[in-house]
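Below: the structure, in structure tokens.
A single protein chain has been omitted; all remaining protein chains appear in their positions.
For clarity, chains are labelled A, B and C in written order, and residue numbers in each chain start from 1.
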Amino acid sequence: METNKANQHKKTETIEEVVIHFAGDSGDGMQLTGSQFTTSSAIAGNDLNTFPDFPAEIRAPAGTTYGVSGFQIHFGSRKIHTPGDISDVLVAMNPAALRVNLKHLRDGGTIIVNNQGFTPKNLKLAGYDKNPLDDGSLSNYQIHKVDISKLTANALEDLNLGSKVVDRCKNFFALGLMYWMYNRPVEPTLSWIKDKFKNKPELIEANTRALKAGLHYGDITEIFTTRYEVRPAKLKPGTYRNITGNAALALGLVAAAQKSGLEMYLGAYPITPASDVLHELSRHKNFKVKTFQAEDEIAAISAAIGAAYGGALGVTATSGPGMALKMEAIGLAVMLELPLVIADIQRGGPSTGLPTKTEQADLFQAMFGRNSEAPLCVLAAATPSDCFTMAYEAVRVAIKYMTPVILLSDGYIANGSEPWNIPKASDLEKLDVTFHTDQENFLPYSRDKKTLARPWAIPGTSGLEHRVGGLEKQDKTGNINYEPENHQIMVNYRAEKIERIANDIPDAAVDGDKEGDLLIVGWGSTHGAITSAVERSRTKGKSVSHVHLRYLNPFPKNLGEILYNFKKILVPELNKGQLSSLLRSKYLVPAVGYNKVQGLPFKTAELENKIDELLRG
Amino acid sequence: METNKANQHKKTETIEEVVIHFAGDSGDGMQLTGSQFTTSSAIAGNDLNTFPDFPAEIRAPAGTTYGVSGFQIHFGSRKIHTPGDISDVLVAMNPAALRVNLKHLRDGGTIIVNNQGFTPKNLKLAGYDKNPLDDGSLSNYQIHKVDISKLTANALEDLNLGSKVVDRCKNFFALGLMYWMYNRPVEPTLSWIKDKFKNKPELIEANTRALKAGLHYGDITEIFTTRYEVRPAKLKPGTYRNITGNAALALGLVAAAQKSGLEMYLGAYPITPASDVLHELSRHKNFKVKTFQAEDEIAAISAAIGAAYGGALGVTATSGPGMALKMEAIGLAVMLELPLVIADIQRGGPSTGLPTKTEQADLFQAMFGRNSEAPLCVLAAATPSDCFTMAYEAVRVAIKYMTPVILLSDGYIANGSEPWNIPKASDLEKLDVTFHTDQENFLPYSRDKKTLARPWAIPGTSGLEHRVGGLEKQDKTGNINYEPENHQIMVNYRAEKIERIANDIPDAAVDGDKEGDLLIVGWGSTHGAITSAVERSRTKGKSVSHVHLRYLNPFPKNLGEILYNFKKILVPELNKGQLSSLLRSKYLVPAVGYNKVQGLPFKTAELENKIDELLRG
Amino acid sequence: MADTAVQEPKKYTAKDFQSDQDVRWCPGCGDYSILAQTQRVFPDIGVEKKDIVWVSGIGCSSRFPYYMETFGLHGIHGRAPIIASGLKMARPDLSVWVATGDGDLLSIGGNHFIHACRRNIDIKVLLFNNQIYGLTKGQYSPTSEFGKITKSTPWGSIDHPFNPVALALGAECTFVARSLDRDPKHLQTIIRAAAEHTGTAFIEIYQNCNVFNDGAFFHLTEKGQKEENVVVLEHNKPLIFGANNDKGIRLDGFTPKIVSIENSEFSKDDLLVHDENKNDDVLAFILSRMTYDPDLPTPVGIFRKTYKPTYDTEMQKQINKAIEKRGEGDLDKLFNEGETWVVE
Partner (left out) sequence: MADTAVQEPKKYTAKDFQSDQDVRWCPGCGDYSILAQTQRVFPDIGVEKKDIVWVSGIGCSSRFPYYMETFGLHGIHGRAPIIASGLKMARPDLSVWVATGDGDLLSIGGNHFIHACRRNIDIKVLLFNNQIYGLTKGQYSPTSEFGKITKSTPWGSIDHPFNPVALALGAECTFVARSLDRDPKHLQTIIRAAAEHTGTAFIEIYQNCNVFNDGAFFHLTEKGQKEENVVVLEHNKPLIFGANNDKGIRLDGFTPKIVSIENSEFSKDDLLVHDENKNDDVLAFILSRMTYDPDLPTPVGIFRKTYKPTYDTEMQKQINKAIEKRGEGDLDKLFNEGETWVVE
């Protein structure tokens, strides 16, 4: 096994956690570099959290600030909840990358730049009058100017490759250097290269050499005097892999389909940042997953409704604008009382907004975006791997209660990743589905006493021929009915059915004391930042607890009780106060919002400051 | 002038108010009968309120209960707020009409039936085993069996008309009889007949004869001993006409277009109960109103957005399911900051629901139905004639604040009618629009200091060439911009702009004392029922006040203050508690809902009882 | 439906396909006939009731499923073709039918319709074309004639109508036909042919709305008029029409012309012979163009019938292929894909 042995004369320092930010042009392969570093760190046993951040343009002109693509990884020997507020190390392939990311580098942090990227043209494109590498403006940082391009070219000299190809290997040099610096295992990347380019041996050679050149460069040159050791974190025993939220969500659905014995049918229309759910599921046809790229979002959900009527596990996945388009059809699904999972991977809005940025502002839409009273279940995943759990849960609720379920995720956890403690398939909760078959007194809108679910009676079943539709229907028979009392009964049933789900979900768990000065209530992807901020505040002796909601409709039954036990309630959200409004309305508690709508996740420090402020004031 | 003189030996009794319900098959012309009676009563100087109620089927098979079409009119010499909880008189053309409406007739009320309609077949279709006219089951009522069909046929005998034509005149007989009974002027209907059938003299003759036959029948036969006199109501002086909500809404828009100097562009797709807005506006092309029946609701609003970009007054009108489809485009309008009026004539839901029934359950959708933070102004009309006022107001706000405005109406006030005190065009508030023309430092997203509105810079203006779109835009320039701080600024602007509208709208007015035991907060079409109930409760000495909200986003500035001055707050709504949720959330007041979702308006008595209950408990 | 007739189907009568719901169309509506012909044909299509699903959108016509004693889904406006498509993909074993109106299918639902056509998903679409919006009480529709005066066009419509047959052809539909509510026999034949087709089958049915557009098709359906105004397309047969079968259609270049075949220079043999199976759909397109030509008879019958793989079978094939190649999905294997590591 290829290893990464230290040059003996360099010292090794042990540190608890590091944040590295890789940045370069969209074409520089920074997402790849980041994800390789992630895998390596995961295998090194660290806990970690990542955040890729790329532009809306596919490949904006080289050298521009809006074309910068970045990948941040936070890894450590302790529990890591976020990709880090600010980075310790910035790897910048060109001036634009430096310019965009410098403000997120800590004072005294390390900068590693690709010297060749700092051409006059690139400097100008990035808006620099003078070369910042030379004018002393970076004196607050430890700056390493490395001839990455040149050194890569040197290493590949005798391979007779085109200059473009050679240039594309430079990210592996940078990666190698960082591997050296943080003592990462190289093997996973080497085997990845072999697999990736299995039909192009010259690229295997080129990338391998570039990687090793970076590695050796650290070892040999004098400019790097210290290597860092980040010890393995104490993670729960088990087999792990690194997983993004979207991949986890897709796997959760596949798992639930398998465990319920249903065939999955995904109707989807590509949209950032939800497309990867479609991509991932499209691969798994041997799980009898049918994926359908529809003509639009309305078609996607309508097809899924048709499939659900036919007895499949109907799923659709989209983001904000696509979600808006689905609302009429969701109303139909509510009326039909068919199971359906609708994943909304939220992004910055309104309208087309900031397609590649994150936000949590679709909660209201999920709750209320339909005409009339059309209640359904709303769930939210808190972290990348939690997307697996909540997708599974969404299926469970949908089929048990015969209802559409909206699962909220967002760009941040969808693209971000963390280690996932891989479950055993056999340990997953079994999901029971029984299609109705009994012809005796079959009533399509009769109800289960406990769940109020109606029977799932699918075509192909003898004697169950019946009609359903979006007009109000008669209690029990499901025939069209416009009578006032019947309408009230049906409206109440549909509401009550969703409320009863509260009997079937875990109580909200309080992280911290059950009463105190301040309760933070969060939901979705803010989990990591809130957890970190609360940890830090508690270390400072503050009385702060945290409840993180995964069930937004209905709320867990014990939520009111929890809220009433705190003097103050803070609801941090990446929107203008949607959950906080729901809490205030339902529980009449003076929850205050901490709101940020910038296309970015919370920083731990922001929350920490807000907590300080509230407990001071 | 043809008059309606009383037979001298019959006595005349003066009463304050009456509720009459006309009911028959969809083909029996009950809507026409009702609206003629309405006009006549209006001209008699009564205040009044009407409520047509017809089936979703176009023309359901004759004689069925679901094919019954009804029209209720409430008129009186005092202020009339509603069409009446229960009727005093039921005119039933067949057994189904009797069966469906009997439960809404007061004990001791009058029933007038068309004897010939009670055939064995019709009785069976209506679900009667025995003829209720004979079996004593109606002994609680004053029942008049009139040979309406036969008497009509007799009157038309020598005209040599087909039996179908003759049968179609029977509603005029019934109308004539009611005119006699309530001393109504006949002239308006006679001239209506002349106008309507101007090319068919035989129909003029037939219908005139039928009407007069009914009139004389009352006069001559012994069975009717009493006529009633309902004196003119004390209405504000002025010229009046009877108007439905949809007609008023359309006129309000035309008026606002004229007063603002804008050409109106309506993009619409037919949907019950909003289609009449399209129909009405299509007639007024000489007001430079362009109406476009689009391929669907998304197209309708998108076209209106295009028109608004071009400098027209963009309007779209729809109902619940259509509204759901428009949400993505509404988000675009929010982003473009263009004026746009979106009328939502609510109907029963969810999904296709109860298309011809009323409901108030789209408030949440109007507020929150879009992806991300996309705030806009939401208004609601309270009565049919108020639709004029609020449509006008919607335009005022839209153009002044460069924002989409949602105007909520519903099936009840859209189809219902009341006397409208016709304004003088010259008295209407002038609406100022200035398109931006100044080329110097033109910034498409600069803002008016007071309103935060951006300039309306339309194509065709030299030197103002610029681009707008749904991606987040840079403050001032409007160029695409993904920067975090900029996004926050723009999100805040969009929110703040809507909030500032509160500075520009009337304070909420309290009907009753400014503090007390109970405040009722209503919105939309419940106005009449709440007003009546509050009047009655106050007569009984209860401390009840009423605030009726026409501005739902933003709320009037003084609303919080008002709420805090009452011990209890009741929010009656034809939904599951949408306004009440908004009030609780915003003001943290323990507002309780009184909710009914039956496709029907509130009855005054229901509200009265609820008030009693609350003030007792 | 080849793939559903696994076991010998029961012998049904038309009555077996009547549901227990009261039919709520206006008396005299053409929809009654379409329902009746369908119920008459369905006993013969070789599919069990339990395996048939009717899907519809919103409109008078879209109430159709309620009256058929099969499975039924009354969807939302315009979405029937795609709801049906989803159902068919999930359940290729079912026989899936769509009942829709000219507003439902061609106005709000136009996109789903053309996409269903191009995919060649195996659903049968019956368009009840009454050239009006019935359920919303009489607005013009995308098939209404230019200049039509309706509630929403008191000054006359300025929309040029779609030619649904041409649109379907332009969208690559594999089975395109037209029939009439008032020609029960013909309608039955066409419904039967659609049932036999594998792939998207589209039937435009001219339907009288006697309340809002009465008589729109009387020139094509009433005795004394229809003979001169309709030409029936039959496979491999020349295009002959006229009260005395004395006229025919001849092609002059691409232009259909009426010629007399009695006492004239032309005989039957000079006429255009219909070929519904032509794989290029040019002939069908030429015939579709006769529809709005005031000088030519309106063609009814099957314009085009051709075969290509259906979307639903291709989808199923991919599943089968994937299983063959990779084996049935194993969750544990899936979970453990890519780089994993063990924490003890």
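Here is the rule we use: a residue touches a chain if its C-beta (ideal position, glycine included) is under 8 Å from a C-beta of that chain, and two chains touch if they have at least 3 such contacts.
Computed from a predicted structure; not experimentally measured.
Which of the chains on display does the removed chain touch in the whole complex?
Computed over the complete complex, the missing chain touches A, B, C.
Which one, B:296, B:386 or B:418, makes contact with the chain that was left out?
B:296
Touching the left-out chain: which of B:310, B:484 or B:560?
If we include the chain that is not displayed, B:310 is the one touching it.
Out of C:220, C:233 or C:286, which is the one that touches the chain we can't see?
For the chain that is not drawn, the touching residue is C:286.
One chain isn't shown here. Among B:251, B:354 or B:452, which residue touches it?
B:251
Determine and list the chain C residues touching the chain excluded from the picture.
Chain C touches the chain not shown through residues 107-111, 114-115, 118-120, 142, 155-156, 158-163, 166-172, 254-255, 280-283, 285-286, 289, 308-309, 311, 314-315, 318, 321-322.
In the complete complex, the non-displayed chain touches which residues of chain B?
Touch with the absent chain occurs at residues 39, 42-43, 45, 188, 232, 235-242, 251, 254-255, 258, 263, 265, 267, 284-288, 290, 292, 294-296, 298-299, 302-307, 309-312, 314, 328-329, 331-332, 336, 422-425, 428, 459-471, 479-480.
Just checking the interface: what residues of chain A touch the absent partner chain?
Residues of chain A in contact with the hidden chain: 57-62, 64, 66-67, 268-272, 275, 278-279, 282-283, 285, 291, 293, 295-297, 321, 351-352.
By definition in this document, only the chains that are shown with their structure count from here on.
With centres defined as the mean C-alpha position, give me the chain A-chain C separation in Å.
45
Where the CA atoms of chain B average out and where those of chain C average out, how many Å apart are those spots?
For chain B versus chain C, the centre distance works out to 40 Å.
How far is the middle of chain A from the middle of chain B, if each middle is the mean of its Cα atoms, in Å?
About 47 Å separates the centre of chain A from that of chain B.
Which residues of chain C are in contact with two or more other chains?
Residue numbers touching two or more other chains: 58, 76.
Could you list the positions in chain A whose residues touch two or more of the other chains?
Those would be 328, 331-332, 469-471.
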